[in-house]
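One chain of protein is taken out of this complex; the other chains stay put.
Moving on, here comes subunit A:
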Amino acid sequence: MSMRSTQTPESPVPSGGPPRMTARSMAIWGTVAVVGAVCWAVLALSRGEEVSALWILFAALASYAIAYRFYARFIAYRVLGVDDTRATPAERYDNGRDFDVTHRHVLFGHHFAAIAGAGPLVGPVLAAQMGYLPGTIWIIVGVILAGAVQDMVVLFFSMRRDGKSLGQMVREEIGVVGGIAALIAVFAIMIIILAVLALVVVNALAESPWGVFSIGLTIPIALFMGYYLRVLRPGRVSEVTAIGVGLLLLAIIGGGYVEQMGLEDALTLSKEQLTLGLVLYGFIASILPVWMLLTPRDYLSTFMKIGVIVLLAVGLVLAAPVLQQEAVTDFAREGTGPVFAGKLFPFVFITIACGALSGFHALISSGTTPKMVAKESQVRMIGYGGMLMESFVAISALIAASVIDPGLYFAMNSPAGATGGDPTTAAEFIAGLGFTITPDQLTAAAAAVEEQTLISRTGGAPTLAFGMSQVFTEAFGGGLAAFWYHFAIMFEALFILTAVDAGTRVGRFMLQDTIGNVWPKYADLSWKPASWSASAVVVGLWGYMLYVGVTDPLGGINQLFPLFGIANQLLAAIALTLCVTLLIKHGKVKWVWVPGVGLAWDLITTMTASYQKVFSDNPAIGYFTQRERYSDALDAGEVLAPATSTDQMEQVVFNSTLNGTLQALFALLVIVVVANAFLIWVKAVRAGGLPTTEVPWQESHLVAPSDFVATPAEKEAVREWEAAGHGAGYGGR
């Protein structure tokens, strides 16, 4: 039985819906285009006047809608040639486990929950130091032309290869050298990502007894949920998640009473103590059975994530806040910003990774999601649509950071070495930057959210939490600023912890798998010595980088975040290189510009950024110049601010050497992959295409709609198909 009568294997370019636009849909899309154009025009022309944040929100939504309707559809049907007569791996292997035909709306939810984490929330907050406009433009244009394209194209190619992973595809389609380089890059990049995410949590919880109380309680709550699901009432996930969310809210409210409970001193932890705690937690969590901690906390964080995103969108519309940040600050042109060093180009493009373009998504778009897609044409809504949704989260975060008073924003995000950590010195420092905030205002802002201080609370999470608290208070009223602040901190920390736990496991599996090639026993996932030692290695690596960041006299976020952003974007370069390679091998040279535009821009920005981070003679940017400056001073017996002792001087020398070396290594690995791919491109172009590992066509017997909303024809086809007794166990709707 064929999916739709018009599609046969002989005509593999199906129309995918009505072939012509009706007058009505032309009118609708014309309106959307006008709304988008007006919003963009307002953003482009407003300078020095009050600009409502809603212009950004609606510019984004209109742009996404048009890109999804026209560009994503063009990529799906013309470039990739999605073919709904072809059975997906989920249909062919359907084993109810990893290969599992999943309803498109459900898979969209799963895919979105897997790709969206703290990344799209943190990057835009830091990039706000350059003003709201550069970040807005990059998030929206980047996602449309690069990020969403990468996610969808990787998803498609992996689906056509039975859900092979990115590393496997690079090895088989590009070459062994590229494959090995990609494998090392993926592993190293994951370590950096975990370290930086953990650093965000440490910075958000340090000296915050309320935060430590609430986040600490998530562990017993998750353990209780795990016990409930395993022993008390197996499988009742919604029920236990509702209980868990209730307990979580109580934990946040309870945090407001730590002082009365006499726990304030015991829960006021330093960054070093939190680092130790997080490393121990990461190790134990990754060797416990998943049902105890990981699975239940994943339910919690997923529901919190979706709930908070909806709440934030509603809050922004209700509050309609005015942007306080400048459109483009002087830091964008001069590169002297305190949050991170470097000019708009290339550093905005690597600071905002998730939300515009995120290489890490390629690991989820290959491997897990492609094994669950019901129909080929659904890669558009899941891959492209899922990434647009993440981009929307990034835009919301950018707005939340831009509605805060700029003086407070810079006081929160400048390293402690610069602000001195005290309201008076911080206010002086801010005045030196060209913004005004009084010491009293700084103290009052901290008191409003019941924190001891907000000065130098770097890492993005506290800033976002403060912005969200401001938006929610404005939108919903009622003097709950402190509750909202800690609610937002909890929500970020919760899914960072889930990411840390899950990421450690993924790293452990990769390590066991790699070592298993030479020592097969080591790859046995149930052999405790292997899994424990592999976990210890992974935790040790990210824990070490975390410690380096936490103790860095120059400020960990300031030093490590560029490394994180560049690493993530370099992974994207590998993924996009694979996409270009496959299009050429499939004889579609004329379409290589589709992933090629994103790849070219990504290579230009990441290679420029890498070059500057390694070779720049500005010590604020170039790691090795920084090293030289501090080691020369050490030799001369001097101590350079912000270091305060010889030990700290030595630490700066060591850290900049480490960071610079890693930076150079990542860039080299990517160059190896691209160079390897280039050889294949030349060969494939000359031959007019090359054989690939795509699995042969097999007829699909499933009937399912393509897009978010089913067309009347699709509904009719599904109804007929179900009437014929099909679709049991598929929950077709």
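Keep this in mind: a residue touches a chain if its C-beta (ideal position, glycine included) is under 8 Å from a C-beta of that chain, and two chains touch if they have at least 3 such contacts; residues count from 1.
Note that in this section contacts and distances are computed from a predicted model.
**Q** Would you mind picking the UniProt name of the chain not drawn here, from "4Fe-4S ferredoxin-type domain-containing protein", "Stage V sporulation protein R", "Purine-binding chemotaxis protein CheW" or "YbdD/YjiX family protein"?
**A** Per the UniProt record, that chain is "YbdD/YjiX family protein".
**Q** In the complete assembly, which of A:403, A:502, A:534 or A:690 touches the absent chain?
**A** Once the missing chain is taken into account, the touching residue is A:502.
**Q** With the full complex in mind, choose from A:82, A:116 or A:293 the residue touching the hidden chain.
**A** Answering carefully, the residue with contact to the hidden chain is A:116.
**Q** Which one, A:26, A:41, A:106 or A:431, makes contact with the chain that was left out?
**A** A:106
**Q** Among A:268, A:368 or A:533, which one is in touch with the chain left out?
**A** A:368
**Q** Looking at the full complex, which residue from A:48, A:96 or A:712 touches the chain that isn't shown here?
**A** A:96
**Q** Touching the hidden chain in the full complex, which residues of subunit A are there? Just list them.
**A** On the side of subunit A, residues 96-98, 103, 105-106, 109-110, 114-119, 193, 197, 229-230, 234-238, 241, 289-291, 295, 298-299, 353-354, 358, 360-361, 363-364, 367-368, 495, 498-499, 502-503, 505-506, 509, 525, 568, 728-729, 731, 733 touch the unshown chain.
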